[in-house]
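Here is the structure we will look at.
What you see is the complex with one protein chain gone and the rest in place.
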Amino acid sequence: MAPPATLTQLDAMAAQVPNGAQIAVPPDNSLPSVAMAKALIRRGVRGLRLVGVPVSGFATEILIGAGCVAEVQTSAVSLGEAGFAPRFSAAVREGSIRVLDATCPAMHTMLQASEKGVPFMPLRGIIGSDILAHRPDWKVMNNPFADGGDPIVLLPALRPDFGIFHAAMADSRGNVWLGRKRECATIAHACQRSLVTVERVVEGDFLLDERMASGAISATYIDSIAIVERGAQPIALLDEYRTDTAFLLDYARMAKTAEGFAEWCAIHVFTPRAAAAE
Amino acid sequence: MAPPATLTQLDAMAAQVPNGAQIAVPPDNSLPSVAMAKALIRRGVRGLRLVGVPVSGFATEILIGAGCVAEVQTSAVSLGEAGFAPRFSAAVREGSIRVLDATCPAMHTMLQASEKGVPFMPLRGIIGSDILAHRPDWKVMNNPFADGGDPIVLLPALRPDFGIFHAAMADSRGNVWLGRKRECATIAHACQRSLVTVERVVEGDFLLDERMASGAISATYIDSIAIVERGAQPIALLDEYRTDTAFLLDYARMAKTAEGFAEWCAIHVFTPRAAAAE
Amino acid sequence: MSDFKPEELLAATICRLVLDPSQPVARHVAVGAASPIPAAACYLAQKLGYPIRLSLLARTQGNPFTDGTRELFDLTGQGRIDLFFLGGGQIDGQANLNLVGTGEWPGRGVRFPGSFGSAFMYMMVPRTILFREEHSPRVLVEKVDNISANGVSEPGVFRRGTAQALVTGRCVFQFHPATARFSLASVHAGETVASIRAATGFSFDVPAEVPETPAPTAEELALLRGAVCDEMLETYPEFCARVFGRKLAA
Partner (left out) sequence: MSDFKPEELLAATICRLVLDPSQPVARHVAVGAASPIPAAACYLAQKLGYPIRLSLLARTQGNPFTDGTRELFDLTGQGRIDLFFLGGGQIDGQANLNLVGTGEWPGRGVRFPGSFGSAFMYMMVPRTILFREEHSPRVLVEKVDNISANGVSEPGVFRRGTAQALVTGRCVFQFHPATARFSLASVHAGETVASIRAATGFSFDVPAEVPETPAPTAEELALLRGAVCDEMLETYPEFCARVFGRKLAA
């Protein structure tokens, strides 16, 4: 089988991300690359500016816990059924990260503006929320198509340096497939570079198959691919594996303290076994 | 098998479209419902305002030829390899239809504005084109995120009364599947009602199948479905059947005159055989 | 009277608010993640025979959206979602919601997860039912520390609707957008106007007569425990086990 030209190793992919990079990451219901988050922790990257599309989950939480993150722009950070994200909450309390709060459709819209190559896009709602008061980079203007009045929010295009996510598979051409999780397509379109972990590489070309094409992202947008089996774990991957809620609850319990998080990391990120499994 | 609740007959579906309706129609590379265009001609509808997403093809051409159309808003009307659209060209020459010329990404953008529920969206380019000079409904303003200057076009949201297209299949729940032809999803999202012809109805629920979901449009958007085998013909349907170029060339030859078009219609639209085949 | 769980009372109560004939019809209702009681209320309405389309964001299998997570917001922008549910770490007397956190922005006291889509949804759906089981002065405050989503808007600001009601573990409040105030609509069994006042941090109006929140009917309870639970078992296994005593077959 011809592997895609962009195929690389996980650690080599993590090495492409410099300190201070802005990275778009999907939430726990949409294929985060937890494997890549762990590889970034191992690499010791610092000062990341994470973008939740539209919210943030486990990958963001552990990157914050490991001290890799300077800023989070998101609509929420949550571990879903496992509750509040403890290292995120601690970091907000301590003021050790900058939080740029948004609301879900605004996160999508800012990326869609980059996807279309326009400097801004309007969005309804938001006016009256304190979110707007804390976003000097967002503007309000009167709808020029109304007869006067009708204020509407304008959001600037957001073009992160990297999009990082996990997909079910890649093909020989370097296209990736992730089914209905199309926010990852928007991430790939909007970001300057996309780094993707996949469960496996299969022969062929998804774009030649009408059944597969609609859930695929063209290799045009994908800069690097690394094979990591169960690379979203403990998060679910489509219909292939489920979220490991017990694992997340265990994490949430341990990560209540910085020491507990360090212990969790030692076991699940830094042990040779954990690293080799990726 | 449980048929979808929205299943109806082609002629009943055509009867839902009143005179003067604004209708979004995909072009010849993206699943036009030629069957529905013929049914509308048989029904004798008048004054339609057609919207090409982003260009117009055979379905628009025959509706114009049959006198059903008052206005076409599009980036182009063409029969592809079969050349210029003869009845469209004649109608422009005679001034019998109003043409609102646009450019492809502007057509997409106006529908995307409706899809997002915003009154307008910006788009780069266009400034300096005579298209802009003939679209008093389009505005230019300075990009409020620039330091001054930087004019950019604002396009109003376009929300047609109906979206009409052909899909490969519908499922028991009334979801439809058309693979990568996602402009039809934008049509369905943006239009007030969507009327869809399909090759067949299959049992099950596309939304439960990760392989199918990404090429499906949820029943939420689909108001009526009619089964018409080969309903896009002579236009191609994905990998199921190809464009019948010989048929189109024959059409283009006959439709050079109004009489020739009437003769073509008599054979291909009005004969009981032609109607029964749908 | 005590033959049902509090969750069953809440689901039946919310179901009646969903079906309230004085409100615009709810044809399509969306229910956010982690909202089993509102989900049960909507399934109950369906099982009672009302043709409501229900989009459950928590469903991983058969998630209704095929255009990514933005589709819910686009769908709402299009005006296709008639009713949504929201809660909040704090809810105040003007129906402002705080999902960000207490103390200084962005939640230097207790940080909540974040605003999610509330700042958009609250303004873009015709009807919102607020729901928060905990009814205490800590949650129901006079003024929220931070506004994720505002209860009413300035004149001239595009807004399709406001809160219809606020349902808690103790009572149902109705919201009046013209005055931006809640009034007490009913109290759950065991509560009084005085007990509600004591547990509520914001001031609200009290009509001359405050009824008790009606108990679920036998039919409603049977549906909740049967057909509704069947629908919810896969998505909300812990809730179904705890409330209905039913477990998903392994």
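Labels A, B and C are assigned to the chains in the order they are written; within every chain, residues are numbered from 1.
Keep this in mind: a contact is a pair of C-beta atoms (placed from the backbone, for glycine too) under 8 Å apart; a residue touches a chain by one contact, two chains touch by 3 or more.
Source: prediction; values computed, not measured.
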item: Missing chain: touched chains present in the view; value: A, B
item: Option from B:159, B:180, B:193 or B:268 whose C-beta touches the chain left out; value: B:180
item: Residue touching the undisplayed chain, where the options are A:87, A:116, A:135 or A:268; value: A:116
item: Option from A:12, A:208, A:246 or A:267 whose C-beta touches the chain left out; value: A:208
item: Touching the absent chain when the full complex is considered, from B:38, B:108 or B:159; value: B:108
item: Of A:50, A:63 or A:185, the one touching the omitted chain in the full complex; value: A:185
item: Absent chain, residues of subunit A that touch it; value: 114-118, 185, 189-190, 205, 207-208, 213-218, 220-221
item: Hidden partner chain, residues of subunit B it touches; value: 27, 29-30, 53-55, 74-78, 80-81, 84-85, 88-89, 92-93, 95, 99, 101-106, 108, 112, 123-132, 134, 149-152, 180-186, 236, 239, 242
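The working rule: only the chains that are shown with their structure count from here on.
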item: Most distant chain from subunit C by Cα centroid; value: B
item: Euclidean distance of C-alpha centroids - subunit A vs subunit B, Å; value: 36
item: Between subunit A and subunit C, centroid-to-centroid distance (C-alpha), Å; value: 29
item: For subunit B paired with subunit C, centre-to-centre distance based on mean C-alpha positions, whole Å; value: 40
item: Of all residues in subunit A, the ones touching two or more other chains; value: 105, 123-124, 150, 152, 180, 182, 239
item: Contacts with two or more other chains, residues of subunit C listed in rising order; value: 61, 63, 65-67, 73-74, 77, 124
